[in-house]
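Structure first, commentary second.
Subset of chains shown; positions unchanged.
Think of it as A, B and C in the order they're written, each chain with its own count starting at 1.
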Amino acid sequence: MTELVNGLKDALEYTRLYRDQIFVLKLGGEVLSSPEALDNVAVQVALLESLSIRVLVVHGGGPQASALSRQMGLQPEIVAGRRVTSPAVLEVAKMVYAGQLNVDVVAALRRHGVSSVGLTGIDAGLVTVHRRPPVEVTDDDGITRTVDFGEVGDVDSVDTRLLDVLLPRGHVPVVSSLAADSEGRVMNVNADTLAAALAGALGAQKLIYLTGAPGLLRDPDDPSTLVAFAAPEDLQALLLSKSVKGGMRPKVEACLRAVKSGVRRTHIIDGRTPDALLLELFTGGGSGTMIVGEREKRTYETAGR
Amino acid sequence: MTELVNGLKDALEYTRLYRDQIFVLKLGGEVLSSPEALDNVAVQVALLESLSIRVLVVHGGGPQASALSRQMGLQPEIVAGRRVTSPAVLEVAKMVYAGQLNVDVVAALRRHGVSSVGLTGIDAGLVTVHRRPPVEVTDDDGITRTVDFGEVGDVDSVDTRLLDVLLPRGHVPVVSSLAADSEGRVMNVNADTLAAALAGALGAQKLIYLTGAPGLLRDPDDPSTLVAFAAPEDLQALLLSKSVKGGMRPKVEACLRAVKSGVRRTHIIDGRTPDALLLELFTGGGSGTMIVGEREKRTYETAGR
Amino acid sequence: MTELVNGLKDALEYTRLYRDQIFVLKLGGEVLSSPEALDNVAVQVALLESLSIRVLVVHGGGPQASALSRQMGLQPEIVAGRRVTSPAVLEVAKMVYAGQLNVDVVAALRRHGVSSVGLTGIDAGLVTVHRRPPVEVTDDDGITRTVDFGEVGDVDSVDTRLLDVLLPRGHVPVVSSLAADSEGRVMNVNADTLAAALAGALGAQKLIYLTGAPGLLRDPDDPSTLVAFAAPEDLQALLLSKSVKGGMRPKVEACLRAVKSGVRRTHIIDGRTPDALLLELFTGGGSGTMIVGEREKRTYETAGR
């Protein structure tokens, strides 16, 4: 009883600060694969929404797409954390991202009383991409080769008009990582990058990655090397030092782009921890890694988190 | 050249009549399975939209779901034109309806310059269903048995608020046939029925089924028995006479419900014929079957189609 | 930390229920006389406001008016819980209610970041009263006499137009208990009655009296006789039994009128207890006395508080 009241009073400052602000939430495959984790996220989003925070959810579904690919006799190929997408794999991506997982997320939110709307980047011209040309890729083992990622698009532009209609009315858009090029050809998009592009275009206050790791680690195998707080120049150094590997690489790159395009703060936290999101948002303590822009960094000491 | 101008002048009366009216378009599996047919529909929708007609598209995807089911080792079961939906089949439906086909329809419309938004009945609480209890079903052969359709929902209510926001802004909602019950459990819904429920709730002027048949036939095997025009009492008689079979049965039942709930006219036309939709809408001739309500019938002689 | 998150999650259901609802809060003299109690109320109102609850504060200031009266050589006279108001006492009331106390409440709210607007019932024609004619009054001792209350008005009508402009914009009106008659003559109004009239006119969801007592007691001298929950017929009986005395009498009568005019629930709680308001609103436990209307009573078992 007292606990609740104290909680409410402690949260007061934050609820004021966050009201009517936009938060972009990227759900990783680890969250999507666990009904409990997804339910846990849904209840947290419901709470944010009840505090008049405008939430947009982005998701991909790599592990699930790989699983279905295999079930259908297609060997998944991932290079530098990004999926090579043949036309057959694109069909799998449509089924898994826009079909199975998007419906699961929307339904989980609906169960907790949130009005969510499942979308892809194709809807209402939301995201326009161009097909990625074959690129030199150096993988985690330092080997470089030319890769044609196939039906994979890189984001050219975002048209937020549909979101501008949905967000102020209390609908939570749930965007899966598909988009189309200017000719209307459907393509797979990296969900981490997509989340950063949407956050930038919307002028989001926060971009939060709910992942399967405790945050950004200097040594991926040693949880004690968690980077709690980082400015862009720190990240540049980390990226050069090659200690950022696998799926964490696009996340870190996306965070860098996001803060450059005006997102105030980006977070990489563990989506499997109960209440991770609320703890990060409403307590001074936080968890995981917070990445801020240049100017933000300088004022960090004095401002509340 | 003259052709165009004459066409425009002939269409003038209709464009006035239809402006800002809502048309609900149900796409059958035959349209969805042919890229050419889908493209053909998209260009027609684009034209309607440019004339300020508000279009909402509904689709299921029975044949495609059956195909994927088989590919994944599940034997599809259809009773009285409706799919029995086990939990595994529901996953298939999510992937095919909300994933593959919904993305295909949205992308086809986007290629023709239409701002479309892919949805399911789960989004924004659009459709609430209840799980269908086991029912006595008499199939086309007159055999009655008790069937549990599984994860299949019957529509309880429609909340059009999201559509009320999208339609006047020129977005074309594309709704695939999934919904949820009041507890948020996802269920398969008959797409014909869903289209009728949405048309009724929106006060649509027209509900149009684009099917793989030339219309309602008194003898399903004899195209010369096409019913060009029917009032509710005619349909009741036809339904009793058992000559309406298979997937046509839910369509006819849905048309009956739709006109009862205030939809002015419902049409069953052949979606594979090029320009079928425009011919039906903008010429006196029409094609396929038109079903009107009681009162409408009486004024039919004097009013334009 | 966990405490906060749990608090937030527990409160989720209530925040949804209360969003954009109007709560009318009557502050008693005991709250007004203690800077700590007032500050405590202000922080709670700030929290409610941050949850998009529309709060209106009403206050009188009996003890403070009596004190100033005495300081200025005027002997205060209270009959049946209501102040006899000579022209000189009316000047005191203006100074104390609209001047000293209203400014104190507005300033306390401003200190906690709430945009509050101090008003009286005279502003913008908010409350119209008529001068109370001399009435037969039976005091707590059963003695009946004819009393002319002087410059005291009884509420005829409420014009909520100014409040309708202020409340949705997040301003908290703070109304002190003065009003005018149709000729514009200023009069003193019983603040408890005023609060009930405003709550009724606004269709408030809750009317809450923050008093100097733990609630309504069957025996005013025995806190263990607290009436936790009461329906109108219970109160009628209590009023007849004469056990409701002094300033509690107008409160109970006001609660009765408020529930009759459509206010869903009224509460009489102890304003000096820290967090009394939040405890009452956001926990199942509650404190003090809750009074509901007829129909409400019947559904009380099943609905949350």
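Quick note on the criterion: contacts are C-beta pairs under 8 Å (C-beta built on N, C-alpha and C of every residue); 3 or more make two chains touch, one makes a residue touch a chain.
Since this is a predicted model, take the numbers as computed values, not measurements.
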Identical protein chains across the whole complex (3 displayed):
6
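FYI, only the chains that are shown with their structure count from here on.
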Where the contacts of subunit B and subunit C overlap, which chains show up?
A
Relative to subunit C, which chain's C-alpha centre is the most remote?
B
Could you label the subunit A-subunit C interface same or different, taking same to mean over half of its residue numbers are used by both chains?
same
Looking at every pair of chains, which two share the most C-beta contact pairs?
A-B
What's the distance between the Cα centroids of subunit B and subunit C, rounded to whole Å?
57
Would you mind pulling out the distance in Å between where the CA atoms of subunit A average out and where those of subunit C do?
48
Scan subunit A for residues touching two or more other chains and write them down.
none
Given the complex, residues on subunit C that touch subunit A span 1-12, 15-16, 19, 43, 46-47, 50-52, 113, 275, 278-279, 282-283, 285
Touching subunit B in the complex, subunit A uses residues 71-72, 91, 94-100, 102-103, 106-108, 110-112, 115-120, 122-125, 162, 165-166, 169, 171, 178, 180, 183-186
